[in-house]
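Here the complex is missing a single protein chain, while all its other protein chains stay put.
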Amino acid sequence: MEKEKHHIVPYKVYFFILLALITLTFMSIGITQINLGGYSVLGALIFSTIKSVLVLTWFMHLKFDQPFLRFMVGFVALVFLAVIFITFLDYYFR
Amino acid sequence: MEHVTQHSDPHFDQEASKLGMWLFIFTELLLFGGLFIVYSIYRFLNPESFQLASHELNPVIGAINTIILLVSSMTIAMSTSALQKKNKGLTVLLLEITIMLALIFLINKYFEWGVKFEHGIWPGSSHLVNDMSKGEILFFGLYFVMTGLHALHIIVGMIIIIVALRRVQKGTVNPDRPSLLENAGLYWHLVDLIWIFLFPLFYLIH
Partner (left out) sequence: MQTATPVPHDVSYLDYQGKYKGIFAWIFSTDHKRIALLYLYSMMTMFTVGVLLGLAMKLELIAPGRTIMGPQTYNSLFTVHGVIMIFMIVIPGLPAVFGNFMLPIMIGAKDVAFPRINLMSWYFYVAGAFLVLASVLFGNGTPDTGWTFYAPYSFKTGTNLLPAIFGAFILGFSSILTGLNFIVTIHRMRAPGMTWFKMPLFPWSLYGTAWIQLLATPVVGITLVLVALERIFGIGVFDPALGGDPVLYQHLFWIYSHPAVYVMILPAMGAISEIIPTFSQKHIFGYKAIIASTLAIAFVGYFVWGHHMFTSGMSGTAQYTFSVLTFLVAIPSAIKVFNWISTMHKASINPDIPFLWAISFIFVFMIGGFSGLVLGALATNVYVHDTAFVVAHFHFIVFGGVGFSFFGAIHYWFPKMFGRMYDKVWAKVGWAFFFVGFLTLYSPMFYLGMMGMPRRYYDYLPEFHAANILSSLGSWVMTFGLLIIVINLFRSAKNGAIAPMNPWNGKTLEWTVPSPPPVENYEEIPVYGEKDGPYEY
């Protein structure tokens, strides 16, 4: 277990991430104003997903952490999506 | 089998503490995950009522709260950088800003819930149960549970940040041992992460 080196993120990087997040927020508001029918949820969720990826990689430092942490986060997300998918096998086909 | 003595300080392992925090975050995600499953099923079963009920919520307040949380996420992320750059004053200042923003979020939430109560909408209220459709009852039931649980996490997060702030001031959280501050940050980003999904799912249904 050697001492893992610590990456110091410059302030301005955080600031640019924040700008991106706020822009995406407005974009998700915008896309839900357009009448896309059933797809508007999808649109909003895509923006939310992009936002959460930004938060995870930069704010939560996954970019600078060991790769297995990233792997774990992805694994947990996949497990959760699989659970939702299987639950919908019941409700969608009922 | 030969033996070696363990390295200097066996009781402190920064990576372990970070990994532990991440695992805890996973349980929190799955805790909310259960609620998101409930939400998605009921929205699928009652699309019109969810849309109707959503008009009761004010997307402007929701958007303001979103931005507040995003900014607070940035300030606490910056505070870990400030700590590593050995700038104690800035670290403290950024943490104080974070706590203030969290408080503003809660105040907004308080007024938001207050408006619902004024309109006679709370779980089990006669207006909700007698005058509204089943989908709307479910929408508001989930709205109160999910935003309520989220607000609870905001309060817990504030407490953790206050503790971290104290420790930074005392010097027990320092550039060599930043774990508590970093974990407080991770927890706070989790709160942000959940709100990123709550906001469009409740406020932006058109």
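A and B are the chain letters, set down in written order, and residue numbers restart from 1 in every chain.
Please note the rule applied: a contact is a pair of C-beta atoms (placed from the backbone, for glycine too) under 8 Å apart; a residue touches a chain by one contact, two chains touch by 3 or more.
Everything numeric in this text was worked out from a predicted model, so none of it was measured.
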Hidden-chain contact residue, picked from the options B:Phe26, B:Trp188 or B:Phe202: B:Phe26
Of the listed residues B:Gly135, B:Gly185 or B:Pro200, which contacts the missing chain in the full complex? B:Gly135
Among B:Val38, B:Ile64, B:Ile97 or B:Val163, which residue is in contact with the omitted chain in the full complex? B:Val38
Name every residue on chain B in touch with the hidden partner chain. 1-6, 10-13, 15-16, 19-20, 23-24, 26-28, 30-35, 37-38, 41-42, 45-46, 122-124, 129, 133-135, 137-138, 141-142, 144-145
For the chain that got dropped from the picture, name the residues of chain A it touches. 1, 76, 79, 82-83, 86-87, 89-94
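The criterion applied here is as follows: only the chains that are shown with their structure count from here on.
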Go ahead and note the Å separation of the Cα centroids belonging to chain A and chain B. 15
Complex contacts: residues of chain B adjacent to chain A: 7, 13-15, 18-19, 22, 26, 29-30, 33, 36-37, 40-41, 43-45, 47, 59, 63, 66-67, 70-71, 73-74, 77-78, 81, 84-85, 182, 185-186, 189, 192-193, 196-197, 199-201, 204-206
Touching residues of chain A toward chain B in the complex: what are they? 1, 4, 6, 8-11, 14-15, 17-18, 21-22, 25-26, 28-29, 32-33, 35, 38, 40-41, 44-45, 47-48, 51-52, 55-56, 58-61, 65-66, 69, 72-73, 76, 80, 83-84, 87-88, 91-92
